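My structure is below; once you've seen it, I'll send some questions.
Note that one protein chain of the assembly has been removed; the remaining protein chains are unaltered in position.
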Amino acid sequence: MNRYHFGIPDEEFIRGKVPITKEEIRTITLSKLRIDTNSVIVDIGAGTGSISVECALLAREGKVYAIEVAEEGIDLINANKKKFSVENLEVIQAKAPLGLEMIQSADRIIIGGSKGNLPQIMEWADKHLSEDGIIAANFIVLENLMTFTELLKNMNYDWQLINVTVARSRSIGGSTMMEGLNPIYIVSARRASRKS
Amino acid sequence: MNRYHFGIPDEEFIRGKVPITKEEIRTITLSKLRIDTNSVIVDIGAGTGSISVECALLAREGKVYAIEVAEEGIDLINANKKKFSVENLEVIQAKAPLGLEMIQSADRIIIGGSKGNLPQIMEWADKHLSEDGIIAANFIVLENLMTFTELLKNMNYDWQLINVTVARSRSIGGSTMMEGLNPIYIVSARRASRKS
Amino acid sequence: MNRYHFGIPDEEFIRGKVPITKEEIRTITLSKLRIDTNSVIVDIGAGTGSISVECALLAREGKVYAIEVAEEGIDLINANKKKFSVENLEVIQAKAPLGLEMIQSADRIIIGGSKGNLPQIMEWADKHLSEDGIIAANFIVLENLMTFTELLKNMNYDWQLINVTVARSRSIGGSTMMEGLNPIYIVSARRASRKS
Partner (left out) sequence: MNRYHFGIPDEEFIRGKVPITKEEIRTITLSKLRIDTNSVIVDIGAGTGSISVECALLAREGKVYAIEVAEEGIDLINANKKKFSVENLEVIQAKAPLGLEMIQSADRIIIGGSKGNLPQIMEWADKHLSEDGIIAANFIVLENLMTFTELLKNMNYDWQLINVTVARSRSIGGSTMMEGLNPIYIVSARRASRKS
């Protein structure tokens, strides 16, 4: 039996029919977050909880809040929380920024889904992100990506966008073929340093 | 000051003129390794030691051996070991599989460079990889990639190849352009389960 | 000596220091235009004229207008017009939509550069595009891409966006490495069919 610490394969997560962030995208998102062992992390639109669980394993002395509005998602997050024995993961059923009132401050904020609330979520994030805090967001919809980068420009953040395209091999009778996955956009942002 | 635990930006590593594995590739490689807190990890062709350092931070109760033949690389690995305060990282100057004699068993093996010794390295790996152990290798040269997959086929491993293409944004006067990086091949392998 | 008809290598074009649309992108753009032998084609932001020249070779009984504002570009287009002996190519120095007055109707419109005039160019295009006409545009700037797709949505066009990422091999001592080019966005659009 494998005690996972980092790098959990997609198929190890309990997922139902909820789409899961693919491993390669999840791990790059985690990397961009520069997670510390005691980070307080808010995962908005947590879906199956796959990112929340890996965050909780990395920030083992910290705390992770998984925010998700869908009933099915909440059940999956709780199931994965149990499967991977992460005590420092708190599950909140709400449509962000609702449900975030109890969180005083966040070191890292992940936006996996926004349900059309990107401006309101960023307003909350801007108020509650700790100094040197980091926001990371994944996008598959171009219009949402651009809404987010426009918000970042107006709110004075240093940010980077990467586009990640992964192809995975499939072996058929000793022949190796590459199958393309959908390209994903990952934005990571940090409050721009104030000039004094 | 930032105490890094996971997700170190490329520019934080001391690198000299040695090419460094880009962050996105490094982090996916780490993910494919499924590192446990007590893993014993051998990093062959460690270069600047960027992967070795992140391994040592993840396998905090384990041990990492960084194998590198070039003098300049050895200096950089030692400098990065010091910078990131990783005590569980041992640096060995050798052209693998030379220099591996002292290592009884490895849970994870990384091949970042092979200096033409892929068959010999895999012979060593196959003898010393622990049960449920994992090998991960990065390739930019197609011929080396195919040499490696042919070795894996002949040695009865389950393996997966992924091709990762990353583009990073560059902002010019408020306009966002995407700049392509070179695509990288990442192979991860596990000994095929024996049928009894 | 090679008489080119279709598929001109980048290095065959006279280019000076003006960036040229890479062959693979040029050829896909031409394909999306569904060029007929007698098409009337307007190439806005023609740059070096590489796309205009290939259009003129394909639409051999048609006509191509190359619109470019920069002096250096005009010289290059004229030089390439001469080099590839395309009589049916007319060069117009102007910042579109200025300079388009003499063109009554266009079967195909290419937007390679817009100098911030995308709305005005599309206003002209919408008035002068023939029935079943096609517009194709290349983008490297995300903000411009999104401006264009928003215009298309509001003007009732059927459109498709593709993102093309090309890596080219480089051979070093018998080893084959892949070098990534910048990803490019290509949009092709056709007036949406009217429901009667």
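First chain written, first letter: the chains are A, B and C, and each begins at residue 1.
Following the convention adopted for this analysis, a contact is a pair of C-beta atoms (placed from the backbone, for glycine too) under 8 Å apart; a residue touches a chain by one contact, two chains touch by 3 or more.
Treat the numbers as computed from the prediction; the structure is a model and nothing was measured.
Take chain B: the residues that touch the chain left off the picture are 142-143, 145-146, 149, 161, 163, 165, 183. Residues touching the missing chain, restricted to chain C, are 2-9, 23-24, 26-28, 30-37, 58, 132, 149, 153, 160-169, 174, 176, 178 (touch as defined at the top).
Seen across the whole complex, the unshown chain contacts chain A at 140-144, 165, 167, 169, 174-183.
Convention: only the chains that are shown with their structure count from here on.
In whole angstrom, the spacing between the mean C-alpha positions of chain B and chain C is 43. Residues of chain C in contact with two or more other chains: 142-143, 165, 183.
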